[in-house]
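A short worksheet on the structure shown next.
Of the protein chains in this complex, all but one are displayed in their positions.
By letter and in written order, the chains are A, B and C; residue numbering begins at 1 in each of them.
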Amino acid sequence: MNKVRKIFSSQHSFFITTPAIIWQSLFLWVPLLFLFVASFLHIQEHGARFTLTHYLHIFNWEHIIVVMRSLGLAFFNASVCLIIAYPVAYFLACNLKRGKNIALFFLTLPFWINFLVHVYSWFFLLEHNGLINRLLMQLGVIKQPLHLMNSLAAVMIVMFHGYLPFMILPLYTILQKLDKRLIEASLDLGATRSYTFFNLVLPLSYSGALSGFFLVFVLTFGEFVIPSLLGGGKTLFVGTLISEYFLAIRNTAQGAAFTFLSAGMLIMALFGSYLLLTRLIKGKK
Amino acid sequence: MKEISLKNVKKSYHGELILEDFNLTIPAGKFFALLGPSGSGKTTILRLIAGFETVDKGSIYLGNQEITYTPINQRRINTVFQNYALFPHLNVFDNVAYSLNIRRLPKDVIEEKVIKILKTVHLEKHIYKNIQQLSGGQQQRVALARAIVNEPEVLLLDEPLAALDVKLRERMLVELIDLQEQLGTTFVYVTHDQLEALTVADRMAIMNYDGEIEQIASPKEIYEYPATSFVANFVGSTNIFKGSIVAEGATHLIVLKDLGSFIIMEEPNKPFVYNGNTVLLSVRPEKLLITKKKTEGFSNCLEGQVIDIIYHGQSTLYNIRLDNTQIVQVFDQNDQHVPQEIIAYDDRVQLYWQKENAVLLEK
Amino acid sequence: MMKPLHYKRFFLPLFVAAVYSFLYVPMLIMLIFSFNKATLGYAWQGFTLDWYKQLLQSIEIWTVFKNSLIVATAAVALSLTLGVALIWGLNRRHQHILSLFYATIMIPEIVISVGLLTVFVFFQVPLGLVTLIAGHTLLGLGFVIPIVHIRFNELDRRLIEASLDLGASMGQTFFKVVLPFLLPALIASGLLVFIISLDDFLISFFCSSATSQTLSLYIYSTIRAGVSPVINALSAVMLFSSSILVLIFLSLSSRLTQENS
Partner (left out) sequence: MNKLYSIFTVRFVIILFWITVIAAFLFSSVLPSYFATPAQSINVYTWVDIVDEEAVAAFEKETGIKVHLSYYEHNQELLAKFQLTGGKDYDLVMISDYMIEFLIHQGLIKPLRKDAFQHWDLIEERLLNHPFDPHNSYSIPLFWDLYGIGYNKKLVGQQGLPVRSWQLIFDPAFANQRISMVDEANEAIMIAAQYLYGNVMQLSPEQQEAVKKLLIEQKPRVEAYTDLRAGYLLLSGAISMAVGQSAFVCKAIEADPATFGFMVPDEGSFMVIDSMVIPAASTKDALVYQFINFIFAREIMRKVINKFAYLPVRTDLLQEMHLACVGNAQQIIDYLKKAKLFVPIISREAISHLWMEVKAY
């Protein structure tokens, strides 16, 4: 009995570390495993057998194009976010002297606002008789209201709006840590501002840029809310199609197969853009 | 090799005035040191010259050319930063070659120049190392090499040795002097360490807390003939007495309250030395002779009681309380091997000095 | 010599101002319209506080709000407890285990959601607040563990040794030395998890039951039908409370970084 107690007390740290690990296993790894197994199983009356039919079924042009569309959108969105976010983060971190706290507040706030509220706020601008159309008509730029809502353009604008802060913040954090004297040193040695940016700031903030890019890429890729609210249900994206499979069509196996197909393509795309970005940033010397 | 001059410069930060109506000329081809306590604005002056900051008012000249608003990257002035500011993503070679790459020089020219300069700073063995692999002293040399490879008119050094240990610092100081002689470039060396400044400078300027220059002179003049009590206190240490001047025929005396009168040198170049004026008298601790016996050959003498004895190795510091309760410091060279009188706590001692060793200060 | 005017100098600030207004103009407009009398359309028809009144009186909104609060609070408590227990239990050994928890952020949430749904279905777990708590705690662990881990690594090991040396037990040391040190990180990450839980849509969408609708789900199902003035008012209220939480969070995290530097 004493021995048992001794062993138990020696396992004290095991006892307190396991809940978190079990929690994550049960609710993350086991579900993923389930999906993975389900995507290869053909369920019959008596038991199940291995099959590739689910993959074959979705391996057609319609599904590929949905994934490609999402990938394209994710890549486009992440790139635009990166290009727009860099100057902003650079300005906030390196040039801004006063009001930094306010700038930081307004940079953090979007993360804390319900994402649906973000999306919803665009209704006022994009609707048929929303503010953009009204303004343009008042100015006489257009005669007929534009169909802004329920379109790919709306989806893209709002995704950009929603995920831009996800790009600015990591960049800001890393640029904030960047020693400003390095920039001074570079200018001092005769470099122009743009030379300094491309040869010093960019290589040194590379990791922040990369993490921001991937974060936005992954988030955009799996986005469900924005296309379903602003896309008018006309085009399918990976997020909407997965939910369609699980909620509407209720075909778990095919849904799982599609999930893994798109995840696979996502990983390939991420790897591809990693190579591309590395070449762009590091290769420029 | 051009001189730099600042004319009527005004600069403030966040409403706090740093420099006002500031004038300074840094002679061409000299090793010039700017010495002052932290917060005296000496770094601001450096940053104004380098172009990191712009003046609120006034102008800056490099030779006859005004550079007040010239962008940083178009000034032929380079800086060695306090913490070196080496580019962490580049190796030694690329750090040094940075400015040459900007000028798009041919590859072989760059290589030749970089290797030559790295030899000058004794780094030829570390050309392709990463910055992180170098020691502090080596990093310092890279920063130096990077700044001079482009042959600037002026080299600014902002407390370049602050991060190094004492031994290394001394060696680097000597190397800096050699380098300056070799290149003939104007060096502007900013520091709060008087020893460094005294060691390297051909000329130096002392700044006070208000961003004003107290004195510009050679290191020797600064030390031996400080213009103000601030300079006398800041460069080395000193004993200051307040008193008024009395002329007794050919000799001048200074009358110190409660202590009597003492003979001083007549100093015709100092306009404030006239009968009846109140002045300060500065005597450096090492110029005082401490003894228990009466000694001949000294013009002046004070008496007091020993309250502290601090042994420094090469010298001993005594704190003496005079009869008017003022504390005076005295350095005495140790020479243990020669028989010496023993001075102990509470001993009454005589302090002697030659009248040539005392300096009169107006403020 | 006159100070030259560089037009380039204004380009960057103007650009930044443009980006900021792009981020906030839509929300500002929504805020203004929450006081508009008009039910539909975007013409200004006069000031009213009716929508706020309706918001307060809506039983449905209070119910979903209560659900959201329950889920968020439980997720915060659970993820903090589990996360801290894990970090303290590992005590700087086997740190690679912690990196597993970064996966939560890298896997698209929709994949996690459908996976969870499949597992719950398979084991016939009744969907409801409990399943939401499970999912949100999983998300929360992905934020709590990295943040608390960084803080824990900054803790001087000698403090623990000193405490043990002075006669405290391991447990006492944890509560008297370690926990107070971790507190700022706990509050910051707790706030983060809270807001992430409130914000979460996908896991709630897939893993909730009819009786466990959350605020996000309510907003979603309402705005699917178009603009609704009550949602304007709700959004305005949420905007306001988010701002307050951000202020708390920022002051905490600035305190954290100040201590470090």
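By definition in this document, a residue touches a chain if its C-beta (ideal position, glycine included) is under 8 Å from a C-beta of that chain, and two chains touch if they have at least 3 such contacts.
In this text the structure is predicted, and so the values were computed from the model without any measurement.
> Among the chains included here, which ones are touched by the excluded chain in the whole complex?
Within the full complex, the chain left out of view touches A, C.
> List the residues of chain A that touch the chain left out of this view.
With respect to the unshown chain, the touching residues of chain A are 3-4, 7-8, 10-11, 14-15, 18-19, 22-23, 26, 61-63, 65-66, 127-129, 145, 147, 149-150, 232-236, 246-251.
> Please output the residues of chain C touching the missing chain, sorted low to high.
Within chain C, the residues touching the omitted chain are 40-41, 59, 117, 120-121, 123-131, 134, 209-211, 213, 221, 224-227.
As a convention for this text, only the chains that are shown with their structure count from here on.
> What whole-number Å value describes the gap between the mean CA coordinates of chain B and chain C?
56
> Hey, which residues of chain B end up touching chain A in the complex?
The touching residues are 50-52, 71-74, 77-79, 81, 83, 85-89, 98-99, 102-103, 146-147, 150.
> Which residues of chain A touch chain B in the complex?
Those residues of chain A that touch chain B are 179, 181-182, 184-192, 195, 199-200, 203-204.
> Mind pulling up the chain C residues that touch chain A in the complex?
Per the stated touch rule, the residues are 12-13, 15-16, 19-20, 22-27, 29-30, 33, 41-42, 82-83, 85-86, 88-91, 97, 100-101, 103-112, 114-119, 121-122, 134-135, 137-138, 141, 145, 195, 198-199, 201-202, 205-206, 215-216, 219-220, 223-224, 226-227, 231, 235, 238-239, 242-243, 245-247, 249-250.
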